[in-house]
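Inspection log for the structure reproduced underneath, given as structure tokens.
Only a single protein chain was left out; the remaining protein chains are all shown in position.
Think of it as A and B in the order they're written, each chain with its own count starting at 1.
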Amino acid sequence: MAEESTQLVVTTGASIWRLRLIAVASGLRRAPKIPTAVLGVLMVFALFGPWIAPHNPVAVDLANSFSPPAWHAEGTVSNLLGTDKLGRDILSRLIRGARVSLALSLAIIGIGGGAGVILGLISGYSGKMVDTVIQRGVEVILAMPTILVALVFVFSVGRSFESVMLILSPFVAARFTRIVRGETLSVRERDFVAIAQVIGTPTWMILLKHVLPNVFNTVIVLATLEVGHLILLESSLSFLGVGVPPPLPAWGLMVADGREFISSAYWIALFPGLAILLAVLSVNLFGDWLRDILDPRRRQL
Amino acid sequence: MTNGSTQQEKPVLLDVKDLKTHFFQRQGVLKAVDGVSFTVREGEAVGLVGESGSGKTMTCLSLMRLVPRPGARIVGGEVWFRDQNLLELTEAEMREYRGHRMAMIMQDPQTSLNPVLTIGDQVMEPVKLHLKERGAQALERVLEALRAVRIPSPEDRLRQYPHQFSGGMRQRVVAAMGLVTNPELLIADEPTTSLDVTIQAQFLGLIRDLQREHQTSVIWVTHDLGIVAQMCDRVNVMYAGRIVESGEVRKIYKEPQHPYTKALLDSVPIMGNPRPRLYQIDGQPPDLRSIPTGCPFWPRCPSVMDICKEQYPPKTPTGGDDFVHCWLAEK
Partner (left out) sequence: MLRYIGLRFFQALLGLWFIATLVFVLSRSIGDPAEIFTARNSGVDAREIMAQKLGLDKPLYHQYALYMGQLVRGNLGKSVRNGIPVTQILAERLPATFILGLIALIFAVAVSIPLGVLGAVYRDSPIDWIAKVIAFLGQSMPPFWLGIMLIILFAVVWGIVPPAGKLGPTSYILPAFTLGWAVMAGMVRLVRSSMLDVLDSDYVTMARAKGLAEIVVVSKHGLRNALIPVITYSSLILGAFMNGSVVVEQVFAWPGIGTVAVQSVVSRDFPVIQGVVIVFGGFFILINFFVDILYAVIDPRIKYTAQ
């Protein structure tokens, strides 16, 4: 039974932000507990990593290399999750790695997402020509195998935090553009937009004050889910050796380091991968819950 | 139009008694159909009228036992098709009735037909399943049905797909699909709402002719009082999941007993009868999750009394099979 979902009809942008804040704040109490807790922990790691980590993540200590996790006979509590081949503490590197992953993801979402939203608004609102051009571009980008392209790009440009950011942003932007365009197309038909057009509001103001608030919910949900997606992508790139360069402890890189020792020192590869899994899983679960309360299409008013 | 006085002598085909269908949602129970009772006699055309959300479509789906699961369920009442209570049948037994003795046409011909199957295939299905015919015989039956709904050169169109037909023709194919097995009852759920006015007239005429020819009973679900006036012998007015008035079309249109019926009739603008403002019923249809106590119409009723807010009015017969649920009539 198709029911007309009640969309939040916005005529002025001001009050809807407060309404949204209230909705999320009150909803947060009903948020799924474990994913939110994990995300909270990750954010704490990311922000306060250097002060929380028990050891220096990049300090080499060959005498202490290959120390197993604490619950093994030869393990120590000091190195709770063991050490790698250079004697670096796994737990500390995990904590430090959280910052790398989150910082990278947020940066890419900021740039790519921002560009994507703007392009999506323009594409959805403008005439056929502009829309078609942007759409073709988006299709081409979405069709390209990300990792392969990233490989070639890093080959050409060199390996750095910035190059990873640069190459992944277009892919994120393309996804945002497609979704925002879809939403813009339907918002464009609403009466309040027609009214704004008739009274002569400039296009940029219409987009900003009328269209954007109505697509915002979808954008937030998408951004949350993209964080998970990006963490996976970035860790794959690091695993292959084309992610952020050492000595920054990227989780993917840690797994790659541990690959050759899986029969002798399984913990070097196990824990970073587990961290990735937990992080992405939590983000996805949280994003799904967020979609239930924010995305008007699914909301039961 | 069939003669009103002989109607009452025809045997009863469908007897719905106190049908209740509820939706079970997270926020509460939604009483879509809340104690609906009406009858349909052989060869009769009965209208089911009401605003959106009054429960008309749910009633139809309940009659066919096609209520959407999960979430909704028929929770009470009886649906007597001649001498069988449909609600007591097993699913397999019910399937014998569906598409065979009772058929349904839905509102949107765009979505009622499967886009990836030929229309020949789709009209053939009930023939193969219920009439157990095969090969040339079945084919001939399908062609007959398509000719009956006035589709030109049906032989050529058998292998075509729904998107190759216009809206009006699609709806006629749907009608063919429903009538190919010569059912005793046809349920038409707003079949003309998405059609152009001229096409609509053609379609209505077609159904009326077919109905007369085969003596099929029809339940016309609509919000359009004009269609009811043209096509129906009797009409049932629904509000908030209940039937508030039921009776012969001519009688009800001339002397409506229920304030809601009156209001509906008053909202129809009449040519040559100018009024300063279009009449509108105050207020909104109720949220079916929280129907007010007493008569569900009382918040919008111009003649509301105290007792209306407390108790649901009982059934007051108004002659023959007709009745109304209103405290005003009780007096």
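Just so it is clear, a contact is a pair of C-beta atoms (placed from the backbone, for glycine too) under 8 Å apart; a residue touches a chain by one contact, two chains touch by 3 or more.
None of these values were measured; they are calculated from a predicted model.
Visitor: Considering the complete complex, identify which of B:R95, B:R150 or B:K262 is in touch with the unshown chain.
Guide: Once the missing chain is taken into account, the touching residue is B:R95.
Visitor: Consider the whole complex, including the chain that is not shown, and state which of B:R26, B:K132 or B:H163 touches that chain.
Guide: Considering all chains, including the one not shown, the answer is B:H163.
Visitor: Given that one chain is not shown, which residue among A:A53, A:A70, A:L86 or A:I147 touches it?
Guide: Checking each option in A:A53, A:A70, A:L86 or A:I147, the one touching the absent chain turns out to be A:I147.
Visitor: Footprint of the hidden chain on chain A, which residues?
Guide: 1-2, 142-148, 151-152, 154-156, 228, 232, 235-236, 239-242, 252, 255-256, 258-259, 262-263, 266, 269-270, 272-274, 276-277, 280-281, 284-285
Visitor: What residues on chain B make contact with the chain left out of this view?
Guide: Within chain B, the residues that touch the unshown chain are 61, 64, 66, 68, 70, 95-100, 103-104, 106, 108, 111-117, 125-126, 129-130, 161, 163-164, 174, 177.
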